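Input: a single structure, listed below in structure tokens.
Apart from one protein chain that is not included, each protein chain of the complex appears where it belongs.
Note that the chains are named A and B in the order they appear, and that numbering of residues resets to 1 at the start of each chain.
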Amino acid sequence: MSAMARGGVVARRLQEPLGLVAVLAVGSSVVWWYGLSAYNSRIVAVMGLSIVVAAGLNLLTGVAGQLSLGHAGFYAVGAYTTAMLVVDHDWPLLATVPVAAVLCAALGLLLAAPALRVQGPYLAMVTIAFGLIVHDIAVEFPDVTNGPAGLFPIALPRIAGRELTLEELNYLIVAVVALTMYTTSSLIRSRWGRTLRAVHGNELAAGSLGIPVVRVKRLAFVISAVYAGVAGSLFAAVNGFVNPDPFTLELSILFLVMVIIGGAGSVWGPVFGAVALTLLDRRLSSLADYRLLVYGGLLLLALYVVPDGIVGTVRGRLRRFGRAPSTAVAAVEPWDPDLGPDAARPTPAGDGPLLEARHLSKSFAGLRAVDDVSFAVERGRIHAIVGPNGAGKTTLLNLISGVERPTTGDVLLAGAPLAGRPTHEIAREGVARTFQNLALFADLTALDNVLIGLHLRAGASVPQALARTPAVYREEQALRDEALALLAFVGLAGDAGTRAGDLPQGHQRLLEIARAVASRPRLLLLDEPAAGLNHTEIDALGALVSRLRDAGMTVLFIEHHMDLVMRLSDRVTVLDYGRVLAEGTPAEVQSDAAVVEAYLGTAASPTPRPERGAAEHQTKEIIDAHG
Amino acid sequence: MTDITTGRRSLRRRRLPGILLLVVALAGAACSRSDDNADNATANGAADEGGASGEPIRIGVPGAFSGPSGPLGEAVERGLELKANEINEAGGLLDGRPIELVYRDHEANPDKGITNMRELLEREQVVALVGETSSGVALAEAPIVNQAGIPWVITVSTGTLVTEQPDPNAVYRVSLVDKDQTEVALAAATEQYDDIALLTDTSGYGQGGLTDLLAAMEEQGIEPVANETYAVGDTDMTPQVSSIQASGADVIINWGLGPEAAQIRRAMDQVGLNIPMIGSWGLSMPNYMELAGELAEGTFVVQAFSFDQDDPQVAEVRGAYEAEFGTDRVSFPNGVANSYDGLGLLAAAIEEAGSTDPEAITEALGTVSYDGLIKDYQQPWADSREALGSDDMFLTVIEQGDFVRVEG
Partner (left out) sequence: MLQVLASGVALGSIYALVALGFSMTWVTTQTLNFAQGELVMVGAFVGLVLHVDRGWPLLAAALASIVIVALLAVVIQQVAVAPFAKGVTSIGWILSTVAVSIMLRNLGELAWGREARRFPSPVGESLVETVGIRLQPQQLLIMAALVVIVGLLSVFLGRSLWGKALEAVAQNRDAAALAGIPPAVIAALAYAISGGLAAAAGILLAPVTFVSAHMGLSLVIKSFAVAVVAGLASFRGIVLAGIAFGMAEALVARYLGPEYRDIFGLVLIVAVLAVRPTGIFGIRKVVKV
């Protein structure tokens, strides 16, 4: 490895510890410099707390893509928890912080239930409603919260029996900020960060790779709530006073603007955003008449001109100046599917078929897309599903992979029923797939796509990811190496650092296959893998699939390229109008009269296929609720 | 990184009109305020007036100048400016030094209030403070002010607790303390009626008034037959009014501001509740009569001042108000008068102290006298922090669109 590359590796490894030291150093200097003036040091304190909230919100909104317009509510809960415990019950302040954290976690969990069953505008409304509910309760129930008059005085925290000064409190806040950046950076750069990004990028694909989408979103919600709660708790200490006034919708919007302007989804974005906006807020104090106008305008401007925020835009510019040095490509060994079945999922004994469909039917509001389909796929075979457009092929695949629930019938994987189980569980059982219209994470690199495909083979837990233990680091390295090998396997090693959406279509299809086989599935479902490929590419694809089969994988694929089907498959099932028309070896099926008629019309009248209306559309209902 | 909007950059062209519109809008907004320091309004162009021209005496003015409390802030601002102009035109204080008022808007947010106060004390280095519209924020700011030892004359906030600070207490007030207002209101109510209903808003102001009312009632050994609240901004008061009706009350004491009080009168009309209502000085703002229209008739309001008097000084200030602000509608006469007198007292104290040393000013405040709009103050702060007491307040009733003083 070259010195540059080695340096790069070291930098990557030490990013979190280095970052921690950097934040501590810079933060402490700032606190010391401004410590001379109580006015300035208060601004610094608020800035630090804003960083913490923004960093947490960034995880939820920037990385996981779940919009929250109510985080001022968690901030408020943190502040009020501390205020009530300190003022009414004489608790020492520092002891209230973990309580605030736990309370916010519970509240986040509670809110996640309705919030995650909906998307987009509903989620926005739910979170807005949450923020307003918290504010209303603070105002309307003075018996509990002392209403608009607020709770005070909140004594400063004590350490070792001595009350901290305001400046020392600021050093404490710097430490909290450093810890926040360490943990968020670790999380974002870990497997779990990728998981969040996957959920943001394409929930369907994420589920098909074994990611429990709802659970992950819930996690993001809870984590972001905890950060906001801790910050709110310290806010009570900084202010010495808590009342409902600051915790408005505008504050939630402000936090969001910090995330966006800093660079949603980036590690250091929240820092830039929080610093910029806190300073701006101070500037605007004399222009208070225009505050909302400026924030709204800023948000709009950011959305128009710099949707990637400060960090994203800078990074984009840097990227144009020179590609990030790709790791030595030539030295990568292509992935070897022969490395034996995954020890965690041994090939089950017995010799029944791997996959069995029994009288599967699926109706969409009166349209029978799949009608009483039964077939079996033997272990280690390549089985093709063919049929004219609209025959129900993709729906069939959806039924097997759990994207759709059958109206009637069963799907059995090595004897165990699959029907009705969520996609990520089915993926866990060893079923992987690609999609007809491609479901790549277009904004992520090819390498990241494959890394996400390796989700099921990685073991780092969330706490480990937050702490970035050496074990986590080692696993990351191993995963990276395997991902590169997978890319080499499909011939894309040179494109590791390219944005998936920028790849040509043929390469995208290969990438999706690499991603799918990363988890070493027992059953691989391919939906029109050859679409858009030229002859050479189709040949390469065929060789790839054969190689997989030879290594023990079972493949079920939908295709229109008949020569590929004939060459590759061991068995073929023909569908038409949702029903099985014929089944057998390629040769048998090719000469079946019914098949010929369905495809080409009768000898007497080779007519184009009649209009089928709604049946032409293979559609999948995305319901706004995810199970 | 992943952007959460569309993930596509090709929409630049589509967004262009939006950007242009934004730029135009923001530029338009920015142009109407010529410079950053516009809100640090100097009381007047002192140098132009050819009166005072020495080094300005900087006095800080905290308050809510925007948002729902805006009208209160506006009254403070205007009262202060009228007095400051008067002083500066006559040559200023301490041999020719003009008064410079330094405003900071906290939007009724204690958080901002604290930050602003620190800015006023440390950055702007004011020698005294005057004003403040929000009792809640004042309570948050007071400890900082006390610690700095800068004297503060509050002119609007009426929360009773505001001046009750532990030593060293730097807070003085020219305003209608809630404790005294409630006394006057309660006395009027108990004079004729037995069953009293309380109807207050949930803001710091309303709550403070409620606390004082309940305390005063307890002292007299009575209890309200109904105790209802509403939020600032509520528009439908029929639930509360219906409850009051059901309780059989003979009179309502209201603590809140005009818009909500107008809705209360509407609701009372709607349910057919025809009992008298006594309100705090908040109802002396003309928005109450404007919004309630005919229904405002018969409302009792506690006040301490009215511009409709025969006093020449009052008439002169009234004329100056019209000239300076271009309108004869004084949006909050009590607030304007308080602020005018507050600055008057402060200025007198500075003269008496002979310097701008905060300690000297503080000492002078204890002995200063001044003939103001509301009354002739004789050493108002010798024994207490309140320049106005219940003796200075009186009950008025709205009759044919005017406030008529109630005798007895």
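Assume a residue touches a chain if its C-beta (ideal position, glycine included) is under 8 Å from a C-beta of that chain, and two chains touch if they have at least 3 such contacts.
Bear in mind that the values here come from a model prediction, so they are computed numbers and not experimental data.
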item: Residue among A:Leu256, A:Val311 or A:Leu456 touching the omitted chain; value: A:Leu256
item: Given A:Val23, A:Ala38 or A:Leu132, the one touching the chain that is not displayed; value: A:Leu132
item: Candidates A:Arg42, A:Arg194, A:Arg291 or A:His383 - the one touching the absent chain; value: A:Arg291
item: Touch criterion as defined above, residue of B:Gln147, B:Gln270 or B:Thr367 at the omitted chain; value: B:Gln270
item: Hidden partner chain, residues of chain A it touches; value: 67, 69, 111, 113-115, 117-122, 124-126, 128-130, 132-133, 136-137, 140-141, 204, 249-250, 253, 256, 260, 289-293, 295-297, 299-300, 303-304, 307, 394, 398, 403, 435-437, 439, 617-625
item: Positions on chain B contacted by the hidden chain, ascending; value: 4-8, 11, 14-15, 17-18, 21, 25, 29, 66-68, 70-71, 202, 228-231, 233-236, 238-240, 242-243, 258-259, 262-263, 266, 269-272, 287, 290-291, 293-295, 331
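In this section, only the chains that are shown with their structure count from here on.
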item: Approximate Å spacing (C-alpha centroids) for the pair chain A, chain B; value: 52
item: Complex contact set, residues of chain B against chain A; value: 1-7, 9, 15, 18-19, 22, 25-26, 29-30, 33, 36-40, 65-66, 104-105, 107-112, 114-116, 118-119, 121-123, 136, 139-140, 143, 202-204, 207-208, 231
item: For the chain A and chain B complex, residues of the former touching the latter; value: 37-39, 42-43, 46, 61-63, 65, 67, 139-140, 142, 147-150, 152-153, 197, 200-201, 239-241, 243, 245-246, 260, 263-266, 269, 282-283, 285-290, 293-294, 297, 300-301, 303-305, 307-309, 311-312, 315, 442-444, 501
